[in-house]
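The complex is shown incomplete by one protein chain, all other protein chains being positioned as in the whole.
Moving on to subunit A:
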Amino acid sequence: MSVHKIEVTINGKKYQEQVESRMLLSDFLRETCGLTGTHVGCEHGVCGACTIHLNGSAVRSCLIFAVQVDGQEITTVEGLAKDGELTPLQRNFIECHGLQCGFCTPGILMSTTDYLQKNPQPTLQEIKEMLSGHLCRCTGYEGIIKAIQKTVDENNHHYEAERR
């Protein structure tokens, strides 16, 4: 099995590693880099638990090989909070009871963070459709949807206040 040298920036840090060509990005992040916040739930792209940001876009890390991210930039759930300060979305997950076992949560946070950057004012239906790429078996999704809606509302208030 051939081995490749790759260099990748993860959460602002450079990693230079050797990987087999078949190594999944999810395994690379967890096993090689020790970033176990990215979870693996199905390895066939349905559950969404392994979602990360690749060059600013949410992608399933179980459907990408590590060699494909050579020279690219990645953010994982470990990279969301800065200096121990949770993002508004993370805080609202706490407020709205948007997580129970927490296993699906990192993927949902990554998808939602990306989505809200590109669609700051989604409707309820749009939020649900974005979320439908993730399986959560604990919450029935309601707490998650509330947390996202609260974040959207806060952003809108912020935006309104700035305009005034």
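Just so it is clear, a contact is a pair of C-beta atoms (placed from the backbone, for glycine too) under 8 Å apart; a residue touches a chain by one contact, two chains touch by 3 or more; residues count from 1.
Operating definition for what follows: contacts and distances are computed from a predicted model.
Student: Not counting the visible chains, the remaining one has a UniProt entry; which protein name from "ABC transporter", "Aspartyl/glutamyl-tRNA(Asn/Gln) amidotransferase subunit C", "GerA spore germination protein" or "2-furoyl-CoA dehydrogenase large subunit" does it give?
Tutor: "2-furoyl-CoA dehydrogenase large subunit"
Student: In the whole complex, not just what's shown, which of A:L25, A:I64 or A:L131 touches the removed chain?
Tutor: Reading the full complex, the residue touching the unseen chain is A:L131.
Student: Thinking of the whole complex, not just what is shown, which of A:E17, A:E78 or A:E154 touches the missing chain?
Tutor: Reading the full complex, the residue touching the unseen chain is A:E78.
Student: Mind listing the subunit A residues that contact the chain we can't see here?
Tutor: Those residues of subunit A that touch the unshown chain are 20, 22-23, 30, 35-44, 46-47, 49, 76-78, 80-81, 86, 90, 93-95, 97, 99-106, 109, 127-129, 131-145.
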